[in-house]
Every structure is written in structure tokens, then in C-alpha cells.
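Below is one structure, written out as C-alpha cells, with a few remarks after it.
One protein chain omitted, others in place.
Chains here go by letter, A and B, matching the order in which they are written, and residues are numbered from 1 within each.
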Amino acid sequence: MRCRSHDIKVGVVRAALILASCAALELLCRLGIINRVTMIPPSEMVAALWNILWAGLYNADILFTLVNVVAAALLAVIGGFLIGAALHALPRVRRPLVPLLSAYYAIPTFVFYPLLIVVFGVGRTALIVMGAMFGVVAMIVNTTLGLGHVPPVVAKTGAILRLDGLRQLALLRLPSAAPHLVTGVKLAVAYSVIGIVAGEFILATEGIGKRIAYAYDNFDNRTMYGMLLLLLIGVMAVNGALSSWEKRLHRRFGQR
Amino acid sequence: MAGEPEGQISLRGVTKVFPGHDGHADVHALGPVDLDIARGEFFTVVGPSGCGKSTLLDVLAGLSTVTSGSATFEGKRLDGQVPDGIGAVFQQDASFFWLDVWDNVAFGLRRRGMAKADMARRVDDALAFMGLAAFAKAFPAQLSGGMRQRVCIARTLVLEPKVLLLDEPFGALDQQTRLLMGDELLRIWRETGATVVLITHALDEAAMLSDRVAVMSARPGRFIEIVTTGWPRARDSRIVSDERFGAITARLWDKLREESLRAMKTPDVGQED
Partner (left out) sequence: MKSSRTDFLLLAAGLLALWQLVHWAVGPDVLASPWATIARAAGLMRTSAFWDHAGATAVAFAVAAFISIVGGIALGLWLGLRRFAGDVADPILGTLYSIPKITLYPIILLIFGLGVSAKIAFGVIHGVFPIAIFTMNAVRNVAPVYHRTARVMRLTLLGAALTIMAPAALPEILAGIRVGVALTLLGVLIGELFAATAGLGFALRRAMDIHAVTDIMAIALLLFVFAAGANALLRIVERRARHGG
């Protein structure tokens, strides 16, 4: 059992720690210990980001990446769930496949991005497929994990309640697997972002990744750090929201 | 003996053999077993661990098919489909952690497409009956093991089963809670008129609760003795101070001791549980 005062204390210390790190970084930059070519002070990053957003300079790029991420994440989550459920039903395929799936993330999948460009051309579609390819495996793995951890007694109870196979799946197995599925969604979204931004870095005509790479190549540190900050804030916001959803679910349902 | 089934539940020469795989030998888990359980009876099965008690319960529930012999429920053959009118509570916690207590109990009624108002009344009644009214909006993770087991019992009772099968439902609870749950079980049994089949390894529980107690042998499980307690229908846990209680428990242990020793010597292949 955690008490509220402990939670508040932890939150305060954490906030202080993060602020202190930013202040230290600011100081190091201002004193010239970190030179301006390497990194601009955090305050200037914020200012740069503010200017970019205020002037609406890269709104098209931001929207481009955003739409791609949403599309890729949807593909990854839905496709990963369906494949994972199918694998769960086929244990003889699943068992030898799972170790291969966990090696999947040791390979930079985006080396296949140029091949996707040949099929889909430079543009949205290749990036979305790239992002979905990166995210889908996390969803597959977590779906098989979740469905595999349904306690046998739950299935037995379903039989006693005379539910047919489909109803057992919809009413018992899926809700029982929900905590794992949420983890899968969280990871699939995070990996979709990585896949898309990586693709934009390598070859794209627009997008946040493209802007960062372009600014880097042209020694435009203000734009680069401004856009980096935007990306980090966006990722942390999405990840934070999904994580807290996941935590709430785990806490309410207990650790199983 | 053989011929027309006599009880609400009848077993005639029932055996259950699990086919071995990956080079393991077949496991003869149960039987042959003959049994008649009368409508409204409180029948308990005790036996050493791994003796096939849970296999017997699976057969009675219609969860698994028999290898040979016949099993009938109200004259109809049990063939691997759970018939209407059977409720079961297991040793493992089967409360649905994604539903609150109220929705857990309403689960089966919802499946039947019952009118909202009827359903709400019956769920509230079941919650009150099991002392869960104050926890209707709680999730299982917030409850103790005993309370979760009450949720499972309420979820089963609300469907008004004709037969209530209980597979060591209090196995994970402490002794005091067990005795109190035993009282509650007796009350449920009296007030619903359901037939109760209880599987347990606790001899005192068996002696206190049952009309008849069957003692099972080590695997393959067969009945080596059926003890009739002769208790009145109105009874509760205070019966443990009756002098006959000690005699019944002693008789059960006398029969079971040898079988338990035998069961400990044979390696458990893990068919049970």
C-alpha cells in the first residue's frame, strides 16, 4: 500500500531532479563548457520551438508525420492483434516463431525502407508501411503473451456458463488478456514513431524527421533542436498517456 | 445394481484414462466408479492428492467425457457438454478481474438476456445473500481471497443451479474463514434446495457438512468407502462438538491414511489441477 504523502514527496523530488538537470545543462551551455556548435542552451531550444510553432513554419511537416504515425499505429495494432490471435490458435507455429520474433528488434528494420520506396514511391505510403512493420511485432508478441496467460480456470468457468467458443473469446479471454494488449498498443505506437521518423531521416520530402536531418546538414542548430524538442515532447506526451492508462488498468485489475 | 439410473446424478462403471503423449504411458485417473447422488443431497468426496477427485468433478460437470461406462444427469447422458442447471466453483480464483463485483455476479444472467429490472433485483439479492452488498462496485483485486471466492459463489448461485459442484472452493482460505464459509454453504444448501457435490481434502469439513462422504483411493480413483453421517438438515459448524463428529472424522482418516501413504509414493504426473 502506498500512501498519498509518499506519492507527493516522490513527485516533488522527481520534478526537482528534472528541473535541476535542465538548469545544469543550461549553465554548462552558457558557460561555454558545452560549445554552441554542439548544443544550444535548453532555454533557447524552447524559444526556437516557440518561434517555429508561432510562425507556423513547419506545420505541414508536423501534420504529415502525425497522420503517418496514426495510420501506421492503427495498422500495427490491428494487424498485430489479428496475427497474434491466429498464432495463439496455432501453437505449433507459435512456439518456434517466438524466439525469432524477439530477435526482430535487434535488426534495424528500416534498412528495408529503400525497398519499400521502390514499391510505393517516395511519400506517405512507404513511411506508413515502414512504421507499421516496426510496430506490428511488439503487438504480435504481447497478444500471444496475453492470450497465453489466461488462467485455465477462466476457460473452465466459460464452459460451465455454457458459452460457445466465440463468446468465450470475446467475453472472457480478451478482457483477461487486456493488460497485455494495452502494453502491446503502447509499444506498437512507440515503435511506429521510431519507424516513421527513421524513414524520414533516411529519405523523405517532408516530415519532422526530414526537417531535423536537413537542419543538421545545414548547421541550423536552432531549427534542429527546436524540432527535436517538439518530437521528444510529443513522444513523451503520447507515451505518458498510454503508460498511465496501462498503470491504471494494472492497478485496478491487480498484478496477475 | 446396473440398469435404470436412480439418482439425479448417476455413474455406472465410469472410467477416465488420459492418453499419454511424447512416449509417456497412459494415465488411468479414475474408476471404475458407480455412484448415485439424490436430488437435494450434500455429497462430499475426500481422497489423497492426485487421486482423480477433480477428474470426477469434471465428469459430473460434463466438462470431460468418460472413457468407458455411463454418466447421466437427470436421465440424460453427460457427453462433454455442460448441461443446463449445473453450477461450479473451483479452487483457483475465477473472479473476472476486469469486471466489478456487481458485473461479475450479473455475468451469467446477462447471457440469458434477462430483463434489466429482474436482473438487477436478482443480482442485488445474491450480493446481499453472500454479504457482498457493500462491495458491489469494488474490483476483485481490491478484495481478499475469501471475498473473491464469495463473488464466484454468488455468480454461480444467482443462476439458481440444480446442482452445485465445488472443487476445493475453500482450499486457499484460512481455517476460521473455512468454518464460516462452511456455515454459509450449509445455509445456501438448505435455502436453495440444490444438490451439492463438494470435493475437499479437509476431513473435518467433509464430516461437518455432508450427508454422505465418499473416500477415494489413490490413483486410479475408486470409492473405497461411503460414510453416511446422519446429521439433521438444520446444522452448522457447531456440530464439531458433537461426539459423533470425532468418530466420523476418525473413521474417514482411518480409511484415508493408507491411501495417502500410497499416493505419496507414486510420482505425481500432474493430471490433477
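Quick note on the criterion: contacts are C-beta pairs under 8 Å (C-beta built on N, C-alpha and C of every residue); 3 or more make two chains touch, one makes a residue touch a chain.
Given the structure is predicted, the values throughout are model-derived calculations rather than measurements.
Undergrad: Determine which of the presented chains are touched by the chain that is not presented, and list them.
TA: Within the full complex, the chain left out of view touches A.
Undergrad: Kindly state which of the options A:G32, A:G56, A:P96 or A:G165 is in contact with the chain not pictured.
TA: Of all options in A:G32, A:G56, A:P96 or A:G165, contact with the hidden chain holds for A:P96.
Undergrad: Identify the residue among A:L75, A:A190 or A:A204 that touches the chain left out of the display.
TA: A:A190
Undergrad: Counting contacts across the full complex, list the positions on chain A that touch the omitted chain.
TA: Contact residues on chain A toward the absent chain are 6, 9-10, 13-14, 17-18, 37-39, 92-93, 95-97, 99-100, 102-108, 111-115, 118-119, 186, 190, 193-194, 197-198, 201-202, 209, 212-213, 216, 224, 228, 231-232, 235-236, 239-240, 243.
In this section, only the chains that are shown with their structure count from here on.
Undergrad: Just curious, how far off is chain B from chain A if you go by their C-alpha centres, in Å?
TA: 47
Undergrad: Which of the residues in chain A end up touching chain B in this complex?
TA: By the definition above, chain A touches chain B via 151-154, 156-157, 159-163, 167, 171-172, 175-176, 178, 251-254, 256.
Undergrad: Looking at the complex, which residues from chain B come into contact with chain A?
TA: Where chain B meets chain A, its residues are 61, 63, 81-82, 84, 86-88, 90, 92-94, 96-99, 107-108, 111, 139-141.
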